[in-house]
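With one protein chain removed, the remaining protein chains of the complex are shown where they sit.
Chain naming follows the written order as A and B, and within any one chain the residues start at number 1.
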Amino acid sequence: MTITPVTIAFAIMAIFALGGGLGVVANRNLVHAALFLVLSLFGIAGLFVLLEAPFLAAVQVLVYVGAISVLITITIMVTRRIMGITETINRQWPVAAIAAALTLVTLGFVILSQFSGQMPVADVPPDTIARMGAAFASHQGYMLPFEVASVLLLAALIGAIVVARD
Amino acid sequence: MIPLHWYLLVAAGLFVLGLYGVLARRNAVAILMSIELMLNAVNINLVAFWRYLAPEALNGQVFAVFVFAVAAAEAAVGLALIISIYRNRQTVIAEDVNMLKW
Partner (left out) sequence: MLFMNMSPQMLQLLVWLIPIPPIAAFFIILLFTRGNKLASDLVAVGAILLTWVIAVLVLIAALLMPHLGEEPIQASFLWLPLGEASGFRMGTLVDPLGAVMLFFVPLTASMIFIYSTGYMASGSYWTEVKGEAHGTESHGSDEHGEVAIDSAGRKVTRFDATRWKARFMAFIGLFAGAMLLLSVADNLLMLFIGWEIMGLCSYLLIGFWHNRIYPNQPKRITPVGASIKAFMTTRVGDVFMLLGIAWLYSFTGTLSFRDILYNPEVLNALNTPAFPNIPALYPMSVAEAIGVLLFIGTIGKSAQFPLHTWLPDAMEGPTPVSAMIHAATMVSAGVYLIIRMFPLMTVGWDGHHLTLPMQAMTVIGAFTALFAATIATAQRDIKKVLAYSTISQLGYMVAAVGIGAYVAAAFHLMTHAIFKALLFMGSGSVIHAVEHGEEHAHHHGHHFPVDFDAQDMFNMGGLWKKIPVTAWTFLIGGLALSGFPLVTAGFWSKDEILADAWAHQPIVFWVLAAAAFLTAFYTMRQIGLTFAGQPRTPAAEEATQRDWRMNLPLVVLAVFAIFAGYVGVHEEFPVLGHLLGGNFFHRFVGSTLLVEPEKLPFDWTPVLLSVGIALSGLLVGWLVYIVKPLKAGQSDPLARLLGPIYTLLENKYYFDELYDLIFVRPARWFAEKIVYLLLDRGVIDGFLHFVARTFEWLAFRNKDFDTYIVNGAGDGVAEGIGNLGDSFKYVQSGRVQQYLAVVALGVLMLAGVFAWALFLR
């Protein structure tokens, strides 16, 4: 395998993603965990760029990092209590660990057996984003799911307001 | 070029980490963060498969967009619930919210 700059970029992004994920899961301090989450999300955005989906990378940063992480941080702040040092993980962590390990093994097995060494079959057309935008607005495209997603967001919005109000 | 399975392995690793966090962390907010990790892993998967196996189609990216939307909605509602629970029970530890039991 030749080490190209793409490879190095991928490595860095992967480390950000996985390291951030590890930090989220393992860190005792919740704010630190939130920040690690942000790091992970940036890493994933980077991966999107490498996958020649710049639009998604931008959406990732905007939505996840910009909105969701902020929400999480706010919630952490609001729900912080002055209490004794609590455990980070609960009693059933061995089960979780086993489940996780098995899942990893299964997935890894499938991936390596089916898609090992798979290379891109074709190039990405240059007008992908334009086409995607047009698809969101056309009847033959994804207009309906788009509208449904909108309704979903509306419902979520209202619901969140209602729940958080009491 | 990077083989597909690298991306898939990264996604798998993220997914597994998220799974471990959901099952093992006590704090409800931490659980939600782990859920986000899982959803992101799914997204990586989707995009990777789109790029390597069917770049001319738009399905992969569109699906990922929708996942974004759902994830956002779910995060909002979930966090609102956590705040509500915090107000009523003074705790955000998932284990302590166990009234639906025998």
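Keep this in mind: a contact is a pair of C-beta atoms (placed from the backbone, for glycine too) under 8 Å apart; a residue touches a chain by one contact, two chains touch by 3 or more.
Computed from a predicted structure; not experimentally measured.
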Have a look at A:M77, A:V95 or A:A134 and name the one touching the chain we're not showing. A:V95
For chain B, which residues touch the unseen chain? 19, 22-24, 31, 94-95, 97-102
In terms of residues, what is the contact footprint of the unshown chain on chain A? 90, 92, 95-96, 99, 102-103, 106, 109-110, 113-114
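Everything that follows uses one rule, which is that only the chains that are shown with their structure count from here on.
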Show me the residue ranges of chain B that touch chain A in the complex, using the header's touch definition. 1-10, 12-27, 29-30, 32-34, 36-37, 40, 43-44, 47-48, 50-56, 58, 61-62, 64-66, 68-77, 79-84, 86-87, 90-95
Given the complex, residues on chain A that touch chain B span 4, 6-7, 10, 14, 17-18, 21-22, 24-25, 30, 33-34, 37, 40-41, 44, 47-48, 50-53, 55-56, 59-60, 63-64, 67-68, 71-72, 74-76, 78-79, 81, 86-93, 95-97, 99-101, 103-104, 107-108, 111-112, 115-125, 128, 131-132, 135-136, 142, 145, 149, 152-153, 155-157, 159-161, 163-164, 166
